[in-house]
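Every protein chain except one is present and positioned as in the full complex.
Chain lettering (A and B) follows the sequence in which the chains are written, and residue indices restart at 1 in each chain.
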Amino acid sequence: MNHLLTMTELTIEDIEGILYDARQFADGKAWRLGKQVFVANLFFEPSTRTRFSFEVAERKLGIDVLHLEETNSSVQKGESLYDTVRTLQAIGANAVVIRHPRDEYFNELKNGISIPIINAGDGCGNHPTQSLLDLLTIKQEFGSFKGLRVLIVGDIRHSRVARSNAEVLTRLGAIVSFSAPSEWQDETNPYGTYIDLDVGLKEADVVMLLRIQHERHDSSMTLSKEEYHHKYGLTIQRGNNMKTGSIIMHPAPINRDVEIAGELVEAKNSRIFKQMENGVYIRMAVLKRVLQYAEGGVLV
Amino acid sequence: MNHLLTMTELTIEDIEGILYDARQFADGKAWRLGKQVFVANLFFEPSTRTRFSFEVAERKLGIDVLHLEETNSSVQKGESLYDTVRTLQAIGANAVVIRHPRDEYFNELKNGISIPIINAGDGCGNHPTQSLLDLLTIKQEFGSFKGLRVLIVGDIRHSRVARSNAEVLTRLGAIVSFSAPSEWQDETNPYGTYIDLDVGLKEADVVMLLRIQHERHDSSMTLSKEEYHHKYGLTIQRGNNMKTGSIIMHPAPINRDVEIAGELVEAKNSRIFKQMENGVYIRMAVLKRVLQYAEGGVLV
Partner (left out) sequence: MNHLLTMTELTIEDIEGILYDARQFADGKAWRLGKQVFVANLFFEPSTRTRFSFEVAERKLGIDVLHLEETNSSVQKGESLYDTVRTLQAIGANAVVIRHPRDEYFNELKNGISIPIINAGDGCGNHPTQSLLDLLTIKQEFGSFKGLRVLIVGDIRHSRVARSNAEVLTRLGAIVSFSAPSEWQDETNPYGTYIDLDVGLKEADVVMLLRIQHERHDSSMTLSKEEYHHKYGLTIQRGNNMKTGSIIMHPAPINRDVEIAGELVEAKNSRIFKQMENGVYIRMAVLKRVLQYAEGGVLV
């Protein structure tokens, strides 16, 4: 594994390997490359959670972090993404983590950049470490994906996670359903069937709520927040109707009382903050993979 | 001591303990938790001085620093402060340092957040590490607070420091006076009496100048900068009238030739930059306290 760009590139074996390593890190195992390593985190969109998750993962691996956010960069001077990344490679970065608003920004990098690229989110496209941390959370809970019913609720069309999660969960043997307002349904996503929210909730093992991504829509939502919560949100009543043993997931940041009632965010069956914790272990595992492939290194 | 939120929460014993540890750090003592520790510094208002002071303190204790400034965060996506801090806790922060423009922002955090919170300034309210570094500076100079005359000059009403310093200095046995333009006097602050500046200066052991905080006023100051300097500033002439052995303090950043004549900033009896140096030791002491309480650790 040289880069980590999309989930579809990963085989089942790749995924199982990453989940295995992540659980090792969750159990306190360490890994070192045996030399000073620099990783550049380039965020061309703000993201507290993903940024700090990578940063903690990197520091736990003893990596020196170079952090760049959009507004602080030569990008303003009209430099191409390729030249920015090529520069960081020249300066000594051993790998680069990139979040960028352009779909598949990485296509312009694959030729010419020789250090590993980890995709931390591209436009409405991919966010593979988010998908992997979701898989880790589900695996921790249920041990396996076979036959699990996963209900993805909300903005299917604009979510980075909906498509890639549905694809990989299907590949792993889960049964995926979607609930969404008609304007946010996505006919190009073949990895799930649309179902009424209240019907789906009663059967689902995993209720995966998506963020309303106000910042990605051209038009404003036609529903008010209250209407959305009433029709598509996990209200307290809907929380009570969930199947025994089922769990709540959300990629965050959360719009409280829109996608989910504020009181349910830290409910007993919510794994929302567990997902965030798992994000660190997944990113450690992914960094280990790409750096080990590029440079060697040992589990200690 | 779990959190450090306000000075009024601290007992005399707490304060003496922090000042003792700070002097140990000033003398070159080190302290380590014996494991990797992350502290997140969340600044929802800019502050070079306080930010770097905490950052140096953290690094001197071997702590990994996560730094967030207002404009770079998911806060823009409408996330609550609670959710941001809860996220950092999930990701692995062992403590959080927060500066926020809202008075007593920490009340929404106390329930639910289990890692220590260090208040680095809330609105017009509290700034306990600033008060503590002022106390350290006075203690280094005079050995004791009993009977010391402290004159606080300037924007009593809008200053984070005026109220909490006056309270704690009174508690420690000092005699506090204020000099301020009438519109910046604060009748709700019972810990000092108003006095004419030129009278107060001749008696004071400590002349504590406050910043004109342009950014916190709705209306502009009615006095021009020159008028302010003439009426309430420490002019060169007033500097000459100060009591033998007395010292000048200012929390900075300084408006030169407004609160204080530029030539007096580094005068022989100015402790302004000494205060900044002491800020690092105080923050080391406070970090040690809250982390030791939360996680253990040893002085080495």
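Simple rule for what comes next: a residue touches a chain if its C-beta (ideal position, glycine included) is under 8 Å from a C-beta of that chain, and two chains touch if they have at least 3 such contacts.
Just so we're clear, the structure is a prediction, and the values are computed from it rather than from any experiment.
Here the missing chain is touched by one residue of A:L5, A:L19, A:L33 or A:L68, and it is A:L68.
Touching the missing chain, out of A:L33, A:L88 or A:I248, is residue A:L88. Counting the whole complex, the residues of chain B in touch with the unshown chain are 46-49, 52-53, 55-56, 59-60, 69, 71, 214-215, 252-256, 265-266, 273-274, 276-277, 279-280.
Of the residues in chain A, those that touch the hidden partner chain are 36, 38, 40, 64, 66, 68, 71-80, 83-84, 86-92, 112.
The rule is short, and it goes like this: only the chains that are shown with their structure count from here on.
The centroid of the Cα atoms in chain A and the matching centroid in chain B are 40 Å apart.
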